[in-house]
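Left out: one protein chain. Kept in place: all the others.
Moving on to subunit A:
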């Protein structure tokens, strides 16, 4: 018995990139903050591209703690949803073109989010990666870390709890 022939690389890339783009573009606030996502396999890294509207302290200057919190929360929710949807769009159960047309599955809801500010955010691009530490049917716990110049010198980190979108029961 031989394994099925792997899909061509372009087919895989196109599907995964389209799924990620559809997910990110569905949230207006992500565009407002200027956040983009990069993918290596299923690993995601987000970038918050610096612009003057992110400044919270014009004297230093430094990025607003609220912008940092939002960046961490956006990264957490998108990463959580990405891993949640991955098996569905990989199997074809979820059609990527339908997603791109705006028919998106519901996003997880933030229950709580705790941000730890380690250094002031400098006026330059910021990067973040989130780890889903636990993802159950109802609740998920996510950790996220953000850096600017050196990956091992974090400027902020956070932990959040999320309520996963509930499938509608029959009869609802």
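Criterion: a contact is a pair of C-beta atoms (placed from the backbone, for glycine too) under 8 Å apart; a residue touches a chain by one contact, two chains touch by 3 or more; residues count from 1.
In this section, contacts and distances are computed from a predicted model.
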I want to check something: the complex is missing a chain, and I'd like its UniProt protein name from "ABC transporter permease", "Heme exporter protein B", "Thioesterase" or "Glutathione import ATP-binding protein GsiA". "Thioesterase"
Taking the full complex into account, find the residue in A:14, A:36 or A:57 that is in contact with the omitted chain. A:57
Touching the hidden chain in the complete assembly: which of A:37, A:82 or A:113 does that? A:113
Where the unshown chain meets subunit A, residue by residue: 26-29, 31-33, 52-58, 63-67, 69-71, 73-74, 102, 104, 106-107, 109-117, 120
